[in-house]
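Encoded as structure tokens, here's the structure I'll be asking about.
Here the complex is missing a single protein chain, while all its other protein chains stay put.
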Amino acid sequence: MTSVITLLTDYGSDDGFVAACHGVIIGIAPQARIIDVSHQVPAGDIRRGAAILAQTLPYLPPGVHIAAVDPAAASARRSVAVEAGGHVFVGPNNGLLSWAVLASGGARAAYEITNEALFLTPVSPTFLGRDVYAPVAAHLCNGRKPGDLGPELPLDHLLSLPTPTARRGEGAVEGEVISLDHHGNVQLSVTADDLTALGVRLGDILAVSMGRRQITMPFRDTYAAAPPGNLVAFTDSAGRVALAVNSGDAGQRLGLPPGAHVRLARVADGWTQLEV
Amino acid sequence: MTSVITLLTDYGSDDGFVAACHGVIIGIAPQARIIDVSHQVPAGDIRRGAAILAQTLPYLPPGVHIAAVDPAAASARRSVAVEAGGHVFVGPNNGLLSWAVLASGGARAAYEITNEALFLTPVSPTFLGRDVYAPVAAHLCNGRKPGDLGPELPLDHLLSLPTPTARRGEGAVEGEVISLDHHGNVQLSVTADDLTALGVRLGDILAVSMGRRQITMPFRDTYAAAPPGNLVAFTDSAGRVALAVNSGDAGQRLGLPPGAHVRLARVADGWTQLEV
Partner (left out) sequence: MTSVITLLTDYGSDDGFVAACHGVIIGIAPQARIIDVSHQVPAGDIRRGAAILAQTLPYLPPGVHIAAVDPAAASARRSVAVEAGGHVFVGPNNGLLSWAVLASGGARAAYEITNEALFLTPVSPTFLGRDVYAPVAAHLCNGRKPGDLGPELPLDHLLSLPTPTARRGEGAVEGEVISLDHHGNVQLSVTADDLTALGVRLGDILAVSMGRRQITMPFRDTYAAAPPGNLVAFTDSAGRVALAVNSGDAGQRLGLPPGAHVRLARVADGWTQLEV
């Protein structure tokens, strides 16, 4: 078993909550190498947590990945361990793990986490990260098998978030906002491949329709290719098309929340742009 | 000696201050395993720092625990190392360590930190964390004894914060606000045991009096048991009664600062509530 354990939560960094998880892990598995994926997921924002985990995953070593974002706390949902692509994901069965599992090639097996002998007891219902996920991940790190955690769960009992989709149409591609990052870049479900299929090349001008509004911006290789303060579309580090403002905040400028519907079309090619 | 060193400060994460402490520790004791408890303690807020350290401590491995929150900087207070319950606490003698020491079973021995041979010199009076606490902790990690740090300090010279107390009365329990966490939950000095002694069971309705105001809310197993936006009391992950708003910020809603006096009484039992 790998010695890498990663942590994604909405605990924030003000309190000692993350440190408690680290302490529990190190107390059980001193050899564990811990990577903090993020603890700044907005409270209870399953979708945002799922997006961060799935997009960071390709760069994380094989390991046990703890994710703890659950607006319903432990009251309603069972905890699961999911094996996928050399990884084990540990967290609530509320869709949070689903995009990362998908990005790992889909679930090979899933288990309910019910073996209290591996928990810190009494379990605080509002802090499963510390009392269930952390010790369970540490035990996996020490050689325990996912099957030791509890009974196998049929894969169709795993809850999934709807996968953001992009639909290629006649002269346009439609998609939705996946998330807004720290720099205010608006990440779309549309990929660079979708734009290529549309015939869009670097330098072309895109028409971006959001509800009744329409706005144009160039498609460039980076946000830095636009003059400061200007809107630009580019392929972000996850391979998705993102809308950005160079040295600015596109999320704020465009007012596009996660899930918002967006339509991209080509209105002019790079040659035209060069003539302008 | 353990190889775990933990750090609690009010340095924030904007500057390189925490990294400087890590660098100093690793330079002296490369084997040290560092856990960041929190660096987001509000500047100079001894009480908040003490609460975070004491509540995280039960989940931290035995080790050296550095705490650096001191509105008076080094100007007025001596630095101390305190042995308690398998831990060594290193920090200012201003009460910051007191709740954690208490939670560890009380001080076994204390030493003034005066042995400059173990410091980084010249010591910056505004950055003892880097120049005194970090190197001293690393040397402890390398096998130095607390007694090597300086002369023994009589235990009654250790400054303590007043311990938040809860007083069980006739049909009510009185306590105070310990702190507000990242989610806006208001943690009280009242424990789950205090409520049990009062005859309160899960599902009962509590009357919460704060000065002239009185408000009612159910006592549930988690904040998530209340409808979103509703007030709820629950036993938090430290075993304390906390007031929360599901998917909201109870601290903001109630306007209760740390130290504020609160009185809890039972106004209706769960049976009644179920009938409503």
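Just so it is clear, A and B label the chains in written order, and each chain counts residues from 1 on its own.
Just so it is clear, contacts are C-beta pairs under 8 Å (C-beta built on N, C-alpha and C of every residue); 3 or more make two chains touch, one makes a residue touch a chain.
Owing to the predicted nature of the structure, the values given are computational and were not obtained by experimental measurement.
A.B. asks: Of B:G16, B:G147 or B:P228, which sits in contact with the chain we cannot see?
C.D. replies: B:G16
A.B. asks: Out of B:Y59, B:F89 or B:F127, point to the residue that touches the absent chain in the complete complex.
C.D. replies: B:F127
A.B. asks: Tell me which stretches of chain A touch the chain missing from the display.
C.D. replies: 4, 6, 8, 13, 33, 35-40, 52-53, 55-56, 59-61, 181-183, 221-225, 234-237, 247
A.B. asks: Considering the entire assembly, which residues of chain B contact the chain that has been omitted?
C.D. replies: These residues of chain B touch the chain that is not shown: 11-17, 19-24, 26-27, 30, 43-44, 71-76, 120, 124-127, 130-131.
The definition used in the following text is that only the chains that are shown with their structure count from here on.
A.B. asks: Take the average of all CA coordinates in chain A, do the same for chain B, and state the distance between these two points in whole angstrom.
C.D. replies: Measuring from centre to centre gives 32 Å for this pair.
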